[in-house]
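Omission of a single protein chain aside, the complex is shown with its protein chains in their original locations.
Per-chain numbering from 1; labels A, B and C assigned in written order.
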Amino acid sequence: MKKALGIIAIFLAIFVFASLYGENFLTGINLMQLTQRTALYAILALGAALVIVTGGIDLSIGSVVCLAGITTPWLLIEHEWSPWAVVPTVLAMSAGIGLFHGLLITRLKLQPFLVTLCGLLLYRGIARWMTGDQTQGFMGEHGDLRKLATGRFEIPGVENFLLPATVIPAAILAIVIGVFYSRTVWGRWLLATGRNESAARYSGIPTAGLVTISYVGCSLLAGFGGMLFIFDISSAQPSDFGNFYELYAIAAAVLGGCSLRGGEISVIGVIFGAATLQVLRTTIILVGLSSQLEFAVIGAVLLLGVAADEGVRRFLSRRLERSAAAVR
Amino acid sequence: MKKALGIIAIFLAIFVFASLYGENFLTGINLMQLTQRTALYAILALGAALVIVTGGIDLSIGSVVCLAGITTPWLLIEHEWSPWAVVPTVLAMSAGIGLFHGLLITRLKLQPFLVTLCGLLLYRGIARWMTGDQTQGFMGEHGDLRKLATGRFEIPGVENFLLPATVIPAAILAIVIGVFYSRTVWGRWLLATGRNESAARYSGIPTAGLVTISYVGCSLLAGFGGMLFIFDISSAQPSDFGNFYELYAIAAAVLGGCSLRGGEISVIGVIFGAATLQVLRTTIILVGLSSQLEFAVIGAVLLLGVAADEGVRRFLSRRLERSAAAVR
Amino acid sequence: QDGTAKLVAAQKARIEAYKAKPEAKPHVAFVSNGVADFWTIAKAGAIAAGKQLGCDVTVEFPGGGLGDQKRMLEDLVIKGIDGISVSPIDPANQVEVMNLVAEKSILITNDSDAPKAPRLCYIGMDNYEAGLMCGKLAREGTKNGAGGGKVAIFIGRLEQDNAKRRRQGFIDGLLGRTPDPTRYDEPATVINEAGYTIVGTWTDSFDRAKAKANIEDVLIKHPDLALMTGLFEYNSTLAVEVLRQTGKIGKVQLAAFDEGADVIAGIKEGFVLGTVVQDPYGYGFESVRVLLAFTKGDMSMVPENGVINIPAKVIKKDNAEAFWKDLKAKIKAGKDAK
Partner (left out) sequence: MMSRPMQPERSDQRPVVLSVRGVGRRYAGVVALAGVDLEIRGGEVLAIVGENGAGKSTLLKILSGVVQPSEGSVAVADASGALRELALDGVREATDAGIALVHQELNLAENLDVAGAIYLGREPSRFGFLDRARMRAESARWLARVGLDLDPGTLCGTLRIAQRQLVEIAKALSTESRILILDEPTSSLTTRETERLLEIMDELRRAGVAVVFVSHHLDEVMKIADRVVVLRDGRKTGELARGEYDRAAIERLMVGRDIARAERRAVAADAATRLEVHGLVTTHRRRVPASLAVRAGEIVGLAGLVGAGRTELLEAIAGLGASSGIVRLDGRALPAGASARVRAGVALVPEDRARNGLFLEDSVATNMSLAWIDRSSRARLVDARGERGMVERMVGRMQLRPAQPSRRVQTLSGGNQQKSVIGRWLAIHPAVLLLDEPTRGVDVGARAEIHAEVRRLAEQGSAVVFASSELEEVLMLADRILVMYEGVIAGELSAHEATEIAIMQLATGGGTPRAHPPTAQP
């Protein structure tokens, strides 16, 4: 929680700014859409956090989003599979990818960066080849299935705001992952493994298995996220769908307090990290800045944010130290 | 050198394959163009290796390539500066970017991944905003300056093969960097810093300064590379120029034996890493595979390569252990 | 289809209502399908129209494909924009977001049409037609020489509808087939027809270094290549560059697309057959003009079939100079407007 304070502060600052200067920022529909996008990206970011906890990294998230996302309409529309077969197939394929990464990393001891970088190229390549670089979409069909991402729920007593359906899986995942790391034995083992692998091994912890499972989890979430993404946008091109999503996911996780050295996680932080990125992007349009500036603004604001966060942290810890000294 | 053997073997395997099955692979012009591309990417990869040695990472390489590359014709053509002013300005700007990264990382102790990820967004954003998303090119002018990248030299006694001019800076850089790490005190200290930062500090090594210089070097090479790239391709579009180049650079460095945990470098390995990626790309075309498959093939071949490399290494070390015992 | 008709009717009703009470200071938007010079010229047109006719204009370039375009359209709707002209990346699958725009605002399309969407009109040309022009240009160029030979096609990517149509048009034009926009030749297969061998289509996902490498590598693989075409602006520009660098000028013909500076220079020098140019400035200008008229309750400039045609032009040695001057003036106007 303490680790998340920084990103929550950054988020609030941007939110307040956007409310003041953005047109129609505080409208139900905008908040709804922000919630939707945050939920989608949060699912990827939670996945990224799973492997970051182990001290690893997954650069293939964007490509798995692409492959899983593209495969869904490809099977449904081109091959006319039933949704009941497609969803499990896509999820199993994503989990298989994670398993493959995990085994290469834990058994063959290859560097996670390298393995998942190859993955980044490989899965996108497969998606492009499989579809012959053709856009894949639902052609207006399977509206019911797509409700998983496009559905909206009324909240009793609240007007002008409908809750996007994606919030439900995102919230469940967040809670499960949060509980997993703070309350379960395995979560604790993973935290220990992430920071000091040999200490964990000496304590009899099956580190290889746990790390492998983390990669499975990450790819599974990426695949699940990819499915929801394409349900949401209804069609995608294999060559650009999901490009750079791994960076957004990792950025959200790191902003949210996961150290890339491993062993740290804050689920609340990760979600606020994802939300911050989305609010920033929307703010740029609603405030009326040119979209050419989007990248520059996001980069500058994040950099300022983390630098300020670090500055404040240092200032506080110095104050704390001094007051502790005064007490003695 | 020993670390480079794996990638050299992978390179040779691909090279032999391409010679056998690729149309016109072993022609002077193809080898010349491969040399040119390898030299260009090797400059970026050497830069990436500089920060990887410190245990850091630089994700902004592609964006610095873009900013430096775009700024060059922008100043030359749009603002009609003289080349004598433009080249130093662009290089100074690149070095400044590296200094900025280095200070944030060593003084404010921000995570390299986060700082340079923000850089990735920021510099591309600046390039897009500065040029109004307009393609920048030389309009057929400054042919002399562009000779830096487009020049070709005859090698006495060799026919059908001209040496691309970019080989000269690449070779000089490789030698300087190689000597730096193996022969100078600072190089040795940087290797030590990458291995164990805290022990380096305890040994009186000015770690912060050296690490900062490494980031300066990386961005400087990225900027220099960006300049050569645009000399070579003559015009570029700010929104896509240099996209993903950081991944190619880092991949080449890591394939070449730089561990992302820091403290290791092999200049020869890095160059072969860069060459491998380029040969692979060309091979796909000359062998006649669909370019849709390019990504998939690169990813798969690299993965296979490193896995095989690791396998062989293990086998040898096990043999060594056994034979050592037999000697006694 | 029912829903589409309803949305069209709703938009028309909204426009009708503007007759009584026109928007005070209308705000309209122009959304491209990516980032390119083509679009900066369109932007110049849009902004010039905004200045001339008196309204606010927002121009957005989605850099990240479909998802990005969807996000921008949603955000513009939230912002409360009066009308949007969009170049849809994948019309068949973007029905929902276009419905959203039509529901809350007014929707027209440019550059790439979405006839099934509730758009009130389309401003642009037919990419198949333009491709056909380019193909004919290539056919003439090679007929003057030996005729026939190996042909290579370079294009940024093939996913988008306009790219597919443009490529197909080129092929049909080159081979002298009877035009049929619904035809589709697989990119992976080699076409042997009418004395031509189309050896392949190479894509690069907008990575120019890669695009250049593609051309270089194909020239190595096929030293006897007779003709090539770059169907996106930079493909042609890079083709010119490679021809210069490898000394293949005159040996390999080039039929170009769009108005890259190097391409125009090549036409003037005489080693580029010619280029097919669209009028992005016109797309931008017309889009704003039409949307603005809507906010005043005026629908008169929309023809019966809903297509406002702004045809492509073939630029050859004779008209290159005049075209280039005019273009420069337009770009300058656009920049100054910013």
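Keep this in mind: a residue touches a chain if its C-beta (ideal position, glycine included) is under 8 Å from a C-beta of that chain, and two chains touch if they have at least 3 such contacts.
Nothing here was measured: the structure is a model prediction, and the numbers come from that model.
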Visible contact partners (per top-of-document touch definition) of the missing chain: A, B
Of A:Gly47, A:Gly226, A:Gly242 or A:Gly263, the residue in touch with the unshown chain: A:Gly263
Sole residue of A:Ile10, A:Leu104 or A:Ala200 that reaches the chain not shown, by the stated touch rule: A:Ala200
Residue among A:Ile8, A:Leu34, A:Leu191 or A:Leu303 touching the omitted chain: A:Leu191
Interface residues of subunit B (partner: the chain not displayed): 183-186, 188-189, 191-192, 195-196, 198-206, 263, 317, 320-321, 324-325, 328
Interface with the unshown chain - residue positions in subunit A: 183-186, 188-189, 191-196, 198-206, 263-264, 321, 324-325, 328
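Keep in mind that, in the parts below, only the chains that are shown with their structure count from here on.
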Separation of subunit A from subunit B, taking each centre as the mean of its C-alpha atoms, in whole Å: 29
Centre-of-Cα separation between subunit C and subunit B, whole angstrom: 35
Per-residue multi-chain contacts in subunit A, two or more chains: 132-133, 290, 292, 294
Shared interface positions of subunit C, touching two or more other chains: 61, 63, 187-188, 203
For the subunit C and subunit B complex, residues of the former touching the latter: 34-37, 39-40, 61, 63, 187-188, 202-204, 206-210, 212-214, 216-218, 220-221, 223, 233-234, 237-238, 241, 245-246, 260-262, 265, 331, 335, 338
Subunit C-touching residues of subunit A, taken from the complex the two chains share: 23-24, 27, 29-30, 33, 37, 132-135, 137-140, 150, 229, 232-241, 243-244, 281-282, 285-286, 288, 290-292, 294
Footprint of subunit A on subunit C - complex, ascending: 58-67, 70-72, 74-76, 78-80, 89-90, 92-97, 157-160, 186-188, 203, 205
